[in-house]
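Note that one protein chain of the assembly has been removed; the remaining protein chains are unaltered in position.
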Amino acid sequence: MNRVPDSELTLVPGGTLITATAEEGRALALAIARHTIHNIQPDLDVLVAGRPQYATDPQALMRAGHVVAVEFATIAAANNYWRA
Amino acid sequence: MNRVPDSELTLVPGGTLITATAEEGRALALAIARHTIHNIQPDLDVLVAGRPQYATDPQALMRAGHVVAVEFATIAAANNYWRA
Amino acid sequence: MNRVPDSELTLVPGGTLITATAEEGRALALAIARHTIHNIQPDLDVLVAGRPQYATDPQALMRAGHVVAVEFATIAAANNYWRA
Amino acid sequence: MNRVPDSELTLVPGGTLITATAEEGRALALAIARHTIHNIQPDLDVLVAGRPQYATDPQALMRAGHVVAVEFATIAAANNYWRA
Amino acid sequence: MNRVPDSELTLVPGGTLITATAEEGRALALAIARHTIHNIQPDLDVLVAGRPQYATDPQALMRAGHVVAVEFATIAAANNYWRA
Partner (left out) sequence: MNRVPDSELTLVPGGTLITATAEEGRALALAIARHTIHNIQPDLDVLVAGRPQYATDPQALMRAGHVVAVEFATIAAANNYWRA
């Protein structure tokens, strides 16, 4: 198996939900969502093979966006919404 | 690749979840949802090709609306619901 | 294009999440969900054409109900659940 | 059109999210979910025709259960979870 | 109709969201999710007929798990997350 590199398997990259900015928090949401998929399916070839299937399908892109939205809700609450 | 412009790739347009009004907060929810899709699929031609597919499909429109609703929940909490 | 009227495009009708009663809050949830769809697809003919497709499909009706439930959660929190 | 009776169209039956017990709160979640569907599709014949379609389909039943779960989350929070 | 027994129709088994442990809270989430389905479809024969259909379908199992996750979020909040 062509395994996803270890750095892509950390469940919470950076080890914390706290970020300096909302932009970084959103990037963390994307990373956490992606790393979860990597943990469930760590075979890079399978992941790469599936990419064209969902990245050109509006419904699948929206599903991905939905998952990121749920992750972001948690991260935003953790950071008190980066209120000044 | 005909890449989505950089301004459409910022994850949190404006860099903050705080908005003056509920209307602006809702517009931000739409923008954040859209920019997330752009980050996952930055090829403008693919995005444009998919548009007629979901924009005329009630189920896909509802799925889009669902994602916006989740984003808005976070933004509304960040703004203490714009209570007077 | 036969465009949805402007009044149907306001993202937060009335400009606030605060309502006098739970019933009005629920009506606002329905309106916000609907206006989001109008913003993504402002062509009235497309919307009208899609109506029979989802309004007679139990799964689509439940999806619509799901979106309204998420919007209502936000509005109910904004109003402290209309506790006496 | 054979219209759903008015009592089935009230968006928040009883006009409040506050209930005496968790059991009543759960019943309210079911009622609110159902009445939302009635508002989107008030034609009783269409609703009755769709019933066998989803009530014998495990996936559709789970979707219905999902919507009730979201409504209940709001009602339970409104009631401070009926803590003694 | 071969009706689900009354004990399986109680919407909130035990009448409260408060449990002694997280394990019991999770079991309650499963029970509440199941009893909701029973209320929507109380015909035991239909339920039993649908069982093989979803219990061998990974997507349907995940949907079931999703509903339980939403119910558990409410129950966990009700119990202040069973913090010591």
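A few notes on this one:
Chains: A, B, C, D and E, in written order; residue numbering restarts at 1 for each.
Just so it is clear, a residue touches a chain if its C-beta (ideal position, glycine included) is under 8 Å from a C-beta of that chain, and two chains touch if they have at least 3 such contacts.
Please read all numbers here as calculations on a predicted model, not as lab measurements.
In the whole complex the chain that is left out makes contact with A, E.
Not every partner is drawn; the one left out touches subunit E at residues 21-23, 25-27, 30, 55-59, 61-66, 68-70, 72-73, 76-77, 81-84.
As for the chain not pictured, it touches subunit A at residues 10-12, 15-18, 32-33, 36-37, 39-41, 46, 49-51, 53-54, 60, 63-64, 66-67, 70-71, 73-74, 77-78.
One rule holds for everything that comes next: only the chains that are shown with their structure count from here on.
Subunit A and subunit C have centres, each the mean of its CA atoms, that are 29 Å apart. Between subunit D and subunit E the centroid-to-centroid distance comes to 17 Å (mean Cα coordinates, whole Å).
Under the contact definition stated at the top, the residues of subunit B that touch 2 or more other chains are 63-64, 66, 70, 73, 77. Taken pair by pair, the chains that touch are A-B, B-C, C-D, D-E.
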